[in-house]
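Only one protein chain is missing; all other protein chains are in place.
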Amino acid sequence: MTTATGYTADEMMTVAAAHALTSEMACFVGIGLPSTAANLACRTHAPGLWMIYESGTLGTRPDTLPLSIGDGVLAETADTVVSVPEVFNYWLQPGRIDVGFLGAAQIDRYANINTTVIGDYTDPKVRLPGAGGAPEIAASCREVVVVVRQSARTFVDRADFVTSVGHGRGAGERERLGLRGAGPTRVITDLGVLKPDPATRELTLVQLHAGVTVDDVRAATGWELAVSPELASTPEPTAEELSVLRSLTGRD
Amino acid sequence: MTTATGYTADEMMTVAAAHALTSEMACFVGIGLPSTAANLACRTHAPGLWMIYESGTLGTRPDTLPLSIGDGVLAETADTVVSVPEVFNYWLQPGRIDVGFLGAAQIDRYANINTTVIGDYTDPKVRLPGAGGAPEIAASCREVVVVVRQSARTFVDRADFVTSVGHGRGAGERERLGLRGAGPTRVITDLGVLKPDPATRELTLVQLHAGVTVDDVRAATGWELAVSPELASTPEPTAEELSVLRSLTGRD
Amino acid sequence: MIVPLDEGVRELVGDGDTVALEGFTHLIPVAAGHEIIRQGRRDLTLVRMTPDIVYDQMIGAGCAAKLVFSWGGNPGVGSLHRFRDAIQYGWPRPLEIEEHSHAGMANRYVAGASGLPFAVLRGYAGTDLVDQTDTIKTIECPFTGEKLAAVPALNPDVSIVHAQRADREGNVQLWGITGIQKEAVLAAKRSLVTVEEIVDELDPVPGQVVLPARVVSAVAAVPGGSRPSYAHGYYARDNGAYQDWDAVSRDREEFSRWLAEGLGAQAPLPGKAG
Partner (left out) sequence: MIVPLDEGVRELVGDGDTVALEGFTHLIPVAAGHEIIRQGRRDLTLVRMTPDIVYDQMIGAGCAAKLVFSWGGNPGVGSLHRFRDAIQYGWPRPLEIEEHSHAGMANRYVAGASGLPFAVLRGYAGTDLVDQTDTIKTIECPFTGEKLAAVPALNPDVSIVHAQRADREGNVQLWGITGIQKEAVLAAKRSLVTVEEIVDELDPVPGQVVLPARVVSAVAAVPGGSRPSYAHGYYARDNGAYQDWDAVSRDREEFSRWLAEGLGAQAPLPGKAG
């Protein structure tokens, strides 16, 4: 799906996600789309971005895109490599990390994330990989950004299984659960950007990518989607961003 | 105090303490007399002795006697150096260490050790250095050997302060407290060797060094000392042991 | 101390054991896993933070009765089809699961390595994981009253890891991403380490983890023993092999053929393959 201006929806999503990061941040990076976006940010507007992967590589700066969370290139280019208990206990848990960058198999109205199972846990329709580092990334990072392709199957009213807590069933629930980070502050998709409503914490469309309509997003959302009165347009990727992104992903 | 056969009581004590160690053991070594004895054992009958110091040096084999628990020579000659939390949590606490080698400022009838304070805690006669690693060494090593010069001021009926638990107030107390190691199995002094009575756990004289009488030991003990019916004589140091010991301590 | 791989597995891994083969993308003890399959071990409780294709193979071969884990997938590719087949359809046998997060699993190993019965962490609050296992509980801080998660120690009967080097006494040295391997070995009752090479002297390497010989039950020299994963300083990850596994593992018959031809092992359950 290449738009008129010569980039795909996935590329738009990745560039928009990269914009969530700044040079001053420490970012706990999940593999896949989040990793691509974080590496893009590093190479464009956020050269100081401090990336952590759950394999224990701190301050890593891979020269090629890692294929897995424990790629050799992550260790070779890190400020330091620590054990897995240390990365979770000394780095993630105390709230040192500004932003957790996560993917999702399902995400619901309150940005709760499912990566465990579609259907019933004990009699699953589809068994997914499971939690990994996500529950504690979602709990402990100062904020969380979710990067996920949008469809009515993925964006559901209520997740079949809450692997990682977003905003629970609404305002006040994170506080009640003792979760110290702010939780998901934005969800970046191939169609636009959603943010939790400040009052209700329900995901609300705040930004549309070029060429996408509100109806497109509604059709790709499994609940009655709220739309911000100040709906904005996502800036399109620059030529430089696309060129860096394509050099990362090997699509020229 | 050099005896007729040309060695001091301290040398006798150190050699006798070294004999408590074998080549197969892992030994958690306290600084001072215990360290001298362990290093002597290493260089004589127990070349395989695996020494740990609380500074985090595992399997160390210093070529000179360390002056402190964190001497550089300990790090340079170790199999590996780990952090202080690791040495206590991963190595000592799980009961991996065969023998803990400790000193004492006071030791009582049941081999409880005081290194904290003489007199009242809040109004001390003499303030001592404190616990250091000893309480958990005494709790978690499979057994404990105490090396200490004997006098009525040091060997007291009841320690002014129990810094490290020996056998509490008698049989069954370690079990009641949930301490997993066997506790002090022998106390080696400049006069002889004491062991806890198998039934009562009270320290009992089982061995006399050459030239020392039971009355000498009684006079240097602050309670009515029990003497084993099978009182033995400590083998005298060999010329080789003395020579290695003196090369370690710099007394030629 | 230094033994052939088949002997090490035979001596240390018994039917019904709780077995952890650890490795976080790097240094995965694949050859040891294959040897467990060849020796036909059964009813194992397999433990691993990140079960990937070697666990898929062991599960598909019918070695496992239970899996204790936090993320099961084919990294960079997708799902584990043998794992899914076992969970969703009970083939070749039902697989019980005990599921945690990485932070929880890591702390369970830490507690195991530390001789503690449990570990405390900020985790799991509000997730549905809590309802699916009795190995997540709540504990209250005796000083602040704050509520935290508690998880029980993991103490495998045997842990198996792969490392770059060992010396002749059995001291083991690994470096690069060292993951949870130290804790897995220290938490276990017995341990087997496969290594790229056995050397006279372990020259220190930055970032190294050393496992002293006294916590290692046996070492086996198995060059390439973590392929298709990688061994930092020795060989790179074979990403193609991970992709190829997807096709092999999707189909029971294809998988059974791979077991017989690729591994020289029996089909998972006689008469049921395919």
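Chains here go by letter, A, B and C, matching the order in which they are written, and residues are numbered from 1 within each.
Assume contacts are C-beta pairs under 8 Å (C-beta built on N, C-alpha and C of every residue); 3 or more make two chains touch, one makes a residue touch a chain.
Every value quoted in this text rests on a predicted model; they were computed, and no experiment measured them.
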Worksheet item: Which listed residue (B:6, B:72 or B:235) would be found touching the missing chain in the intact complex?
Response: B:72
Discussion item. Touch as defined at the start, partner being the missing chain; which of C:47, C:129 or C:150 qualifies?
Written reply: C:150
Worksheet item: So which of B:98, B:136, B:202 or B:236 would be touching the chain we can't see?
Response: B:136
Worksheet item: Where does subunit B touch the missing chain, residue by residue?
Response: 31, 54-57, 67-72, 74-75, 80-81, 83-85, 88-89, 92-93, 116, 121, 124, 126-136, 139-140, 161-165, 168, 173-174, 177-180
Worksheet, complete the sentence: The missing chain sits against subunit C at residues 115-122, 135, 137-139, 141-144, 146, 148, 150, 152, 204-208
Practice prompt. Mind listing the subunit A residues that contact the chain we can't see here?
Written response: 26, 50, 58-59, 79-80, 89-90, 93-96, 140
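Please note the rule applied: only the chains that are shown with their structure count from here on.
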Discussion item. Taking each chain's centre as the mean of its C-alpha atoms, which one ends up farthest from the centre of subunit C?
Written reply: B
Worksheet item: Once you find the CA centre of subunit A and the CA centre of subunit C, what distance in Å lies between them?
Response: 28
Worksheet item: If you look at subunit A, which of its residues touch at least two other chains?
Response: none
Response to the item:
Among all residues of subunit C, those touching at least two other chains are 182-183
